[in-house]
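Have a look at the structure below before the remarks.
The complex is shown incomplete by one protein chain, all other protein chains being positioned as in the whole.
Every chain is named by a letter (A and B) in the order it is written, and numbering of its residues begins at 1.
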Amino acid sequence: MDAVQTASRQRSPGYAGTSLTGLVVRITLLGVVAALAVWAVLPLIGARSWIGVGVVAAATALLFWIYLTPNKRLPLKYLVPGTLLLIAFQIVPVLFTLSTSVTNFGDGHRGSKDEAIVSIQTASITQVPGSPEYDLAIATGGDDTLVFILSDPATGRYWAGDADGLKDLVPADVQKGLSGKITEARGYTILTAAEAAERSQEITDLAVPVDGGGIRANGLSKAFKGTSSRAYDQACDCVRDSVTGEVWTADPETGYFTDAAGQSLPQGWQVAVGLDNYTRVVTDEKIRGPFLSVLWWNFAFAILSVLVTFGLGLLCAIALHKERLRAKFLYRTLIVLPYAMPAFAMLLIWRDMFNQDFGLINTMFGLDVGWFSNPWTARFAVILVQLWLGFPYMFLVATGALQAIPSETLEAAKIDGATGWQAFRRITLPLLLVSLTPLLISSFAFNFNNFNAIQLTTGGGPFAAGNSSVGATDLLITYTYRLAFGGQGAQYGFAAAVSVFIFLIVATVSVIGFRRTRAQEEIYR
Amino acid sequence: MRVKIAGVAVAAALALAVSGCGSSDDKADDGAKGSEPGLVIWADDKRAPVLESFRSQFESELGVTIKIEAVSKDLQANFVTASQGDNAPDVVIGAHDWIGNLVQNGAIDPVQLTDAQKTGFNADALKAVTYNGQVYGAPYAVENLALIRNTELAPEAPSSIEDMVADAEKLKKDGKTEELLSLQVGDNGDAYHAYPLYASAGGYLFGQKDNGDYDPSDLGVGKPGSIAAFEKISELGKKGVLKTSIGSENSIPLFTEGKTAYLVSGPWALTDIKKAGTKYDITPIPGFEGMGKATPFLGVQSFFVASKGKHKTVAQEFVANYVTGEPLATALYNADPRPPALTASFDKVKTTDPDLAKFAEAGAGAPALPAIPEMSAIWDPFGKAESAIVGGADVKDTVEGAATTIGDAIKK
Partner (left out) sequence: MSARSKTAGRNWWRHLILILAVVFALVPIVFVVSAALNPQGTLSSTGLIPTDGVSLSNVGDLFANTPFAHWYLNSIIVSGSAAFISIFISAIAAYAFSRFRFAGRRVGLMSLLLIQMFPQFLAIVALFLMFSEVTELWPAFGFNTLSGLTLVYLGGALGVNTWLMKGFFDTVPKELDESAVMDGASHTQVFFRIILPLVAPILAVTGLLAFIGTINEYLIANVFLTQPENKTLAIGLFGLINETNRNANFGIFAVGTLLTAIPTVAVFQLLQRYIVGGLTVGAVKG
């Protein structure tokens, strides 16, 4: 169907050629694009990121190709700016997240194995017991190599240490400032703090080899003799502790170094786990069990949120849709106000208003309802909050849509003897739905995943005694959040897998809804 | 065709012009790199301004420029993510119970303190920042819960919870107060504030290994002791001593407005109490009659050195050799009165601030909040169990349910 239409439209005698103004604007804009591209490419070349250069070049070439051919690729001309932004800041992050769903990405498994090894070794550096604490000055030798100028305040001896080892210094060659800091050492250049800061990584990496360990900088003014008791051994792919003799072998399945007893070192790395996260969602009784009960409330919440907000919003819009209504301007401004207030702040305020003993609602109406301790009152409460937050939006949208309905159509209907209600039912509402159905669907999709609306009010509660993992107002998204982030830190990989399931559900429902709009679109066009 | 040629020509010209500017821009950037901040410190919104007031002092003493940034929300999570990217700060200020998670993510490095520096700290504070045998942060403030009471309404410190409840009930009957006790619970519970009561009645969270580290394989929730403890909490709920309607947003004001004579809170409550002019005294949280001490958790605010910072040596210098000095600790106290972790500084300010010693006494013998990552599996289920039980739910089922949830989360 689409294909046939496409063909017929493109063959039809099209639009006129570009005017001079159009040409000038277009060329200027393309010039700006080219300029931006050059500006963007320079640092990429500096960083030797050839892929980056390729992407920028391809995007620029695409833009030129699209915009330099008049009256061709018309849809693309209009769609490309938004699409590029969409790809960069929405699709790429989503794809990245999806890619983590087949890994164990999360707290404890964020970096690479090498990073984990570095971290394990660094964490095992301890000061050699009884060794002196040195005063330190960071210096450079003749060929700009890094040198530690060390002094032992207890013995008054001085050394210069670099990667090759320690060298004694004659005390006379070393000058100390008033505060006891080494200010000069013959043959070496003492670095200022700012200069040293520039070479931070080098300083961290330098351990002056001495018997029983290495002398390392501890900041910029102190040094200590330390040993790293744990080291990675390539041969056995394991970490060995030279003091206790313990061995932790790398486990590529879990991304941990694990000892014989099954105890792991805390620092892990990211590994691919295949479909484990997905199978966990399907097979884990704790997740699958409450899934259905959460799902039905999730649907109820999203549908009710849309219906009540649309209902009240439309009602207000219709009530205001009347020329020369008194205080029209005032009404409109006041009704929009809830939408102008920061939503997160108002969610918190609503939560306080529902407090059983001190909340405004119980005080105002003289009630003693534990709003958030009973499943049904809690559900009612969150829907009420949704109504307050959302109806001004629907009001605005409906007002906009009402303006678009030609008043003649309605007048004609009235002349034909239709009552106000009949005219509304048969003409206004269907016309409104044409333009608003897509919006209602997207509003449904938004509310289906409306994390804040639940998290900042009931937090998913109330929870049945003995079951703290799923509450009466939990949505799939808040439920997932608790599963993925409530254990030992964040489990992004798992959360991503669950969101794929949620995504499939919402998508299916929305696509079904969407098919209906297609039918409508064809009727009213 | 003409369009194409003209377009390409103009675009090329513009591109050349801009690339000229671009390259000069780059030079400017290179020049700017020298003055790039030497040290980037991340703190929350409350502490950032305090540090900001010391910035120029830090800068002149350290000899590098410093930038203090405030992360308004989820500081810990953002820090971990930043460490994974290329944008990590050099120093982070946070609570000691983050250490387990920060270490497992390779986000912080041990801080090498000299023996002299170590002995300068409150021993409990130092123990709190020690994880797997390494010191991971320089502590600067120690905080714990205590019982704060309105001395005009309740002149005598209660000897036990039963004693306190009896007095509170009398005050309420006489119409002097409206609530018996203000201890925050909230709709979803609050494990931190519930812990002293839980500990007094014989519950524990994690067992301890021989070296004093917490042992995640020995979970105390669900054990008979924890059920007995929650039975006591349930009784308090039935009497209306604990209420789910009292949460973080209203627990302190109930006290400052004189609606209750007793408040369980920490040093952060004092600012409001002093502002309201309430006459108060601070004593240890009383235990249940004939049962254990109601020990709160110690929380230690610390400076951490980030592993992935660009200026790690300066960060180490700052944390190991500067934060550990008395002048800064005292100055930090003056800006935000929390009990200093540095003994010298604590002794100096306690002469002018008697509350500090009282809080310290209330926290005597208190265990540090467990820093192991497994602890994060406890907060949510424990809190919800508390809230449900205060609301009248069956104790045994609730606690056992929470224990299963916690156990499952730890295994994963």
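We adopt the following convention: contacts are C-beta pairs under 8 Å (C-beta built on N, C-alpha and C of every residue); 3 or more make two chains touch, one makes a residue touch a chain.
In this text, all values refer to a predicted model and were calculated from it rather than measured experimentally.
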| item | value |
| --- | --- |
| Which of A:V24, A:A57, A:V94 or A:A163 contacts the chain that the document leaves out | A:V94 |
| Given B:A82, B:I161, B:L197 or B:L332, the one touching the chain that is not displayed | B:A82 |
| Contacts of subunit A with the absent chain, listed as residue ranges | 2-3, 5-6, 9, 14-19, 22, 40, 43-44, 47, 49, 52, 71, 74-75, 77-79, 81-83, 85-86, 88-94, 96-97, 312, 315-316, 319-320, 322, 324-326, 329, 331-346, 348-350, 352-353, 358, 360, 363-364, 388, 391-393, 396-397, 399-401, 403-408, 431, 434-439, 441-443, 445-446, 448-449, 451, 477, 480-481, 492, 495-496, 499, 502-503, 506-507, 510-511, 514, 518, 521, 524-525 |
| On subunit B, residues whose C-beta touches the chain left out of the figure | 29, 42, 44-46, 48-49, 52, 67, 69-74, 78, 81-82, 84-87, 248-250, 252-254, 256-257, 268, 271-272 |
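Everything below uses one rule, namely that only the chains that are shown with their structure count from here on.
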| item | value |
| --- | --- |
| Chain centre separation in whole Å, for subunit B relative to subunit A (CA means) | 25 |
| Residues of subunit A defined as touching subunit B within the complex | 18, 23, 26-28, 30-39, 42-43, 46, 64, 67-70, 107-108, 110-111, 115-116, 118-119, 122-127, 133, 138, 192-194, 196-197, 200-201, 203-204, 217-222, 224, 226, 266-268, 286, 352, 355-359, 370, 372-373, 458-459, 461-469, 482, 486-491 |
| Interfacial residue positions of subunit B with respect to subunit A in the complex | 3-4, 6-8, 10-15, 17-19, 22-23, 25-26, 38-39, 62-65, 77, 80, 84, 100-101, 103-106, 109-110, 112, 114, 132-134, 187-188, 243-247, 249-250, 307, 309-314, 316-321, 373-374, 376-377, 380-381, 384-385, 387-389, 391, 393-394, 397-402, 405, 408-410, 412 |
